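One chain of protein is taken out of this complex; the other chains stay put.
Each chain carries a letter (A and B) given by its place in the written order, and its residues are counted from 1.
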Amino acid sequence: MKRKTFLLFVGPSVFMMVLFIAAPLLSVLWQSFHVTQPVYERVEVETCTPGLLGSVCETSLKTRPILDESGKILTETAFVGFQSYRNVLEPEKLRAALKAGSWHEIMNIRFWSALRFTLVFTVLTLPLVLGTGFLIALAVNNTLQRIKGPVIFVSLLPFIITPVIGALSIRWLFIGDGILTAGLEWWLQKDIAMFAQAWTIELMIYIYRVWHVAPFAFVVFYAGLQTVNKDAVEAAIIDGATRWQRLRYVIVPHLMPLVIFLTLIHLMDAYRVFEEIVGFSASAHVISLQWLTYEFLLQDGTGARAISRASASAILTMIGIAVLLGPPLRRVWREQGRGGTLV
Amino acid sequence: MSNPALRQPVGLKILSNGFLGFWCFVAAFPILWIGFMSFKTPFDAFDSNPFRVILGPHTRETIGGLSFADIVIGVAVAWFLVRQAIRWLPGKVEEHSPSGNATLGWLIGGSVYALGTLLIFVVALPAALSVINPVIGPLGANIVGLTTEHYEAVWIDRGFTRNFANSMIVTTGVVTVSLTVGTLAGYGLARSDSLIAFWLLVAALVFRALPHSVLVSGYLPYFITSAEWLAPVFGKAAPTLYGKPWAIIAVLVAINQPFTIWMLRSFFLNIPRELDEAARVDGCSHLGAFRRVIVPVMWPGVITTGLFSFLLAYNDFLVTSLLLDAQNMTMVPAIANMFNRETTASDEVQAIAAAVSITAPLFFLVLVFQRQIVAGLTAGAVKG
Partner (left out) sequence: MRMKSILLSGVLAATANFAAAHCHNDVPVKTISNAFPAYEIMTAAMQACGNVESELDKDHRLKIVDAFSANPSLYTMTSLTNSTSVPMIDADLLRPLDDLVAAHGGGLNKNQFIRIDGKIMAIAAFANTQHLMYREDILNDLGIAVPATWDEYIAAGEQIQAAGVVDYPIGHYTKDGWNLAFVFVNHYLGEGGEFFNADWTPSINNEKGLAVLERMAKLATLMDPEYLVSDTTFVTKQMQQGKIAMANLWASRAGAVNDPDESSVSGKVVMAAGLRGSERIASTIWWDGWAVAKNISDEEAEAAFKLIVASMTEEIVMENNDDAIWLAPGFVPGDAAKGAFATAAGDAPPYPMNKYIGSMHGALGSGLAAFMTGDKDAATTLADIEAAYVSDAKEKGLL
């Protein structure tokens, strides 16, 4: 295909991605190295606010931004180098904690505790999602032809359900005296509060994520199982391969590219974990990297955002994903080189 | 399976089917449960005794419920309708849809069928049963509490129909634009060996990894002030992007592009190059070859990719909640808003009813397209 034709084909897609993804990405990168602040002045202001029994007036020295001629807030932007990154990473605290050799103290620095959770979450749910998805695919493939349709339908439900609602529906089962908590209490004969300590919340988050994405792994694996070469399987049977050996040496290698495909997708999505923290109100106990970014972006009560730190934290998240994607991507690269086609 | 070596030992069968049964229960339970809750008064819905949530004694006493006959007949009708959807509907759709345009046929057929089902359950069945119940004595007495007042509150009083319409506009827009743009790009990428194509794919991968919260809050000020900074280009007609559904469509399409082009590229890789090369020899341009040869055979892949686009657009919360105003709000942020208010218990059950309402179309979607999802993935993505 000629370059011009190629550009014609991909043009619209590239245009949209540049406009809505690449451009904001560049501006985030820029902002992470700069700080923009309003210019303030100190003035005496009399403020009267309503009380229930009459107005309350007070005169105080207030810090007010200066407005320019057009009525916009006057701001100044300064290059601050890696200062925002330092504010996020808090290297001095980390050094002190490392010197003291205290894991507990490292976990008290927000970024590092967010990184800990995000990494554990990503790495732990990966095999669980792949494994559960694969087992369901095998089981569905083995079951009666007649019930395959309904089973696939039910299996896909957790994947298609709106994430906000999926998380809430699981939350309702557990929060307060939700019926599953009540059931557990009845079974174990003791008082249980699922939202009271970090490990139960973390556990619920893991379970929710596996519940939510395993169906995707399932459907991909199931589709893969449909394309297993029948001749190869039969040849293996003639060679006297056991069921386990057929699985190990014929089916799994056939599905290997899918494992990489799912791994890539899962690493990207899991590393951005965010909805679960909101849905399970987990922020007191565990936070993730995207939650940290969100927290910086959230306006405080008076409408101010910490854009520079948010940008720095977002860039750090991106770097993290890039590092994680390295190994599977290297594999893709090699296969590309051989002319293979992944995905 | 005739080959005896492929036949499974009984133990394995039990194990595998037992596991499957367990999984199906786990998969469906939370969704079923919010279904139960949505039909009960707050007293029953938040009770810690599961039987009270299912049977709803408070609801039965204060509002009413279902009799044994209601349940039996209701389940029978539902079973019949689902069977028809699987057995009878595909044939009818193929018969009536214009050749080569099965998607449109499915859309129309599916919506008509869904509407009919809704009518049967909301109008026809209650009317018929209100006649039957008093006649059959104890079988007609209410045994399970049930109220539809939360659904009425959501759909009628709170104007959820508008949110539904908005959701439909946004999802239809996203799926159409995303597939049009993505199919072209996917085809281009599949047929190009150049280095640009490779790096474009890597860039797309990086873009997919971007945390969305950063993107979205970056858009907000530009969207709100767009009338000002677009003025030099458009003059007085410069639009305010904030709150406009088509602006949201553009954003969601862009966010979804990386996944779409990767997915479609792999489908096109599985369509032999010889096909369009043959067409080119016959004097077609690339675009002509694409239209004549590729378009007719690409549908399985496109439908599967389209479903993923649909899910993304339909389920999106972050983008829609921040960039749409109340008049154009889609369903997901509208529900989140319900939860976020200074909620009372009845507000919460209403929100649960809304949550069930929003899930119902997804049910239908999967019911109708289930086979296409598997077939599409089999045809494309999974051929290593």
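Everything that follows uses one rule, which is that a contact is a pair of C-beta atoms (placed from the backbone, for glycine too) under 8 Å apart; a residue touches a chain by one contact, two chains touch by 3 or more.
Keep in mind the model is a prediction, meaning the values are calculated, not measured.
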item	value
Displayed chains contacted by the hidden chain, counting the whole assembly	A, B
Omitted-chain contact residue, chosen from A:63, A:229 or A:242	A:63
Sole residue of A:48, A:147, A:235 or A:322 that reaches the chain not shown, by the stated touch rule	A:48
Those residues of chain B which, in the complete complex, touch the missing chain	42-43, 46, 153, 156-159, 220-221, 224-225, 227-228, 240, 242-243, 321-322, 325-327, 337, 340-348
Footprint left on chain A by the chain that the document does not show	35, 37-40, 45-57, 62-65, 67, 71-73, 84, 87, 104, 107-108, 110, 175-176, 191, 193-198, 281, 283-285, 295, 298-304, 306, 308-309
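Keep in mind that, in the parts below, only the chains that are shown with their structure count from here on.
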item	value
Parts of chain A lying in touch with chain B, wherever the complex brings them together	1, 3, 5-6, 8-10, 12-14, 16-17, 19-22, 24-25, 27-28, 132, 135-136, 138-140, 142-143, 149, 151-158, 160-166, 168-170, 172-173, 177-179, 181-183, 211, 215, 219-220, 222-224, 226-227, 234, 237, 243, 254, 256-258, 261, 264, 268, 271-272, 274-275, 289-290, 293-294, 297, 305, 310-311, 314, 317-318, 321-322, 325, 329, 336, 340-343
Interface residues, chain B side, partner chain A - complex	3, 5-6, 8, 12-13, 16-17, 19-20, 23-24, 26-28, 30-31, 33-34, 37, 48-50, 53, 86, 181-182, 184-185, 187-189, 191-192, 194, 196-198, 200, 202-215, 217-219, 250-251, 253-255, 257-258, 261-263, 265-266, 269, 286-287, 311, 314-315, 317, 332, 335-336, 339, 352, 355, 358-359, 362-363, 365-367, 370, 373-374, 377-378, 381-384
